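Notes to accompany the following structure.
Let's look at chain A:
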Amino acid sequence: MIAAYQAVVLVPYGAAVMLAALPGYRVGAAVNVIASAATFAAGLWLLVSPQLVGDYAIVDEFNVVFVAINTLVGFTTALFSASYIGHEIETGRLSPAFLRFYHAMFQAMMGSMNLALIANNIGLMWVGLELATLITVVMVGLYRTPQAIEAAWKYFILASVGISLAFFGTILIYLAGQPILGEGVPSMTWSLLQAAAAQMDPAILDLAFIFLLIGYGTKVGLAPLHAWLPDAHAEGPTPISAVLSGLLLNVALYALLRFKMLLAGQPAALDPGPIMIVMGLVSLVFAAFMLYQRRDIKRFFAYSSIEHMGLMVFAFGMGGPLANFAGLLHMAMHSLTKSSIFFAVGHVAQAKGTQRFAEIRGLSVTHPRLAVAFALAVLAIAGLPPFGVFASEFLILTTTFARQPWLALLPAFGLLVGFGALLLRLQDTIFGEPVGPAHRVDASSVPMVLHLMLVLTAGLYLPPMLVGWFRRAAELLG
Partner candidate 1 sequence: MPALYASGAALAVLAGAAGLAILTRGALRLVYPLAILAALVLGAVDLHVLLTGVVLTDSLPIGLPTIGLRLRLDSLSAFFGVVINGGVLAASVYSLGLDHEKDLTPRVEPLFPLFAAAMNLVLLADDAYGFLFSWELMSLSSWALVVARHTDPESRRASHLYLVMAVIGTTALLFAFGGLAGPAGGYSFDTIRAHAAQPAIAALVLAAALIGCGSKGGLIPLHAWLPLAHPAAPSHVSALMSGVMTKVAIYGFVRIAFDLLGPPAWWWALPPIVLGAITAVLGLLYAVLDRDLKRVLAYSTIENVGLIFVALGLALAFRANGFAQAAAVALTAALLHVLNHSWFKSLLFLGAGAVLHATGRRDLDGLGGLIRTMPRTAIFFLVGALAISALPPLNGFVSEWLLFQSVLAGPMLPQASLRFAVPAIGAMLALAAALAAACFVRVYGTAFLGRPRTVEAARAHDVPLAQQVAMGALALLCILGGLLGAPLASVLAPLVRTFSGGMLPASGSGPTPFSLVAFDSARSVYDAAVIALFVAIASLVTLVVVHRVSERRTRRGPAWDCGFPDPSPVTQYTASSFAQPLRRVYGTVAFSARETVTMPPPGDRGTARLQVSLVDYLWRVFYAAPGGAVLRLAERLNMLQFLTIRRYLVLMFAALVILLSIAAVTT
Partner candidate 2 sequence: MTRDLIVQFLAQGAQMFLVLLLAPLAVGVTRRVKARLTRRQGAPLIQGYLDIAKLLRKESVLAESASWLFRTAPYLIFALTWVAAALVPSFASGLMFNWAADVVALVALLGAARALLALAGMDVGTSFGGIGSSREMMIATLAEPAMMLIVLTLAIAAGTTRLAGVADHFIAEPLAVRVSLALSLGALVIVALAENARIPVDNPVTHLELTMVHEAMVLEYSGRHLALIEAASMLKLTLYLSLLICLFAPFGMAPASAGLVGWTVGLVAWTAKLLLGAALLGVWEVSIAKMRVFRLPDFVGVAFVFAFIAILLAYLSGGDIG
């Protein structure tokens, strides 16, 4: 009998092995869904099971929520891709062999991300995160079109450099911990490092944090380290885009925040706040402007992910219980909303047979329900009520203004610029006279609706349990 925290890692890996062996993509898809469901069940179980601090695994207020979200989105994405990917076979973009590979890789990726989340060891976390990254690299290249190859290549190079830098940072953390915790595993263990942070050498911590910021920041997609992100989203299979935006960015940010906690524990170390504020703002404003010139719908929303990651990093840079709480909330809301958007985009792409904005018009005439869902998702990510993103942005902006009024203008500016673009594209796609073909959509709309429901609920009501976890995590984040 294995524990929940083991299940969330082992189930996917096991499923990966099995799927690699299984022929026939329909079976594969089914297994994929079942395995993801099992993982999700384990994730829920983790929510209620007691917290623990093991040698290699940790389950605390901080990561438990993200594991849950991770497994949830993994499950819904599996559902979506099960109904979606068949279409790719029909259109001949994929062959069953590749699909088998795809399913196996999908599970491996989920397992690695969960590993990164629950690892109580900076080395393990690094391994999990980088494994997930490399797998997504391969996934992005799945279609083997010139664009896909190029996107994968770009992703691969930038990610590899990021990996190396992050590893260097990890070594430095070990070096910082070693004098206090002694040689070996202890000085790579979160819980112990956390406790010993106060006595660590601030200079090494500074150095380490910078390397980790650049290394993991590459995966978070912070400008100017973002270059891989838009193309990877645009050229990869849509389910992978959903996972990338919804989960991988979150996991990377989670890792970064863990290290921020260490620095928060050592007053003598440099304050990561200003650095994160600047990088966050740069990403936010830059991405907002980049939205205007986008012609590919998936690349468009990829940039909006950069924008929101920037906002989160800004919030965590501001620090303080309220801003951190808002940042965590925004992480959760964004991953749910953005993945639902990518599901919707998948539907749209099927309905119109293209990803180019220019050829998507008048959806509300041809596909009213899809149009409504898509509109709701986009408005949700634009930070309009009744959705949860509104709550987090409300908290971020109000608390920032209350503390530093003039600083608050910048994120507001970025968000407004981005909003203009979002609304423009939304209106162009769903309104007006329809153009081009209008195919039947056979992908399941359950995941999309489910996510929207969750985000809607969060906008109206946050369960006290969740609030409690976020509170605690916010305090740790300093």
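Here is how the candidates were picked: all candidates are chains of the complex that A comes from, given by their letters.
Here is the rule we go by: a residue touches a chain if its C-beta (ideal position, glycine included) is under 8 Å from a C-beta of that chain, and two chains touch if they have at least 3 such contacts; residues count from 1.
Source: prediction; values computed, not measured.
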All of 1 or 2 sit in the complex with chain A; the one touching it is 1
Given the complex with candidate 1, which residues does chain A contribute to the contact?
153-154, 157-158, 161-162, 165, 206-207, 210-211, 213-214, 218, 224-225, 227-228, 230, 270, 275, 286, 289-293, 320, 322, 362, 364, 368, 379, 382, 384-386, 390-391, 394-395, 397-403, 405, 408, 412, 415-417, 419-420, 423-424, 427, 431-433, 459-462, 464, 467
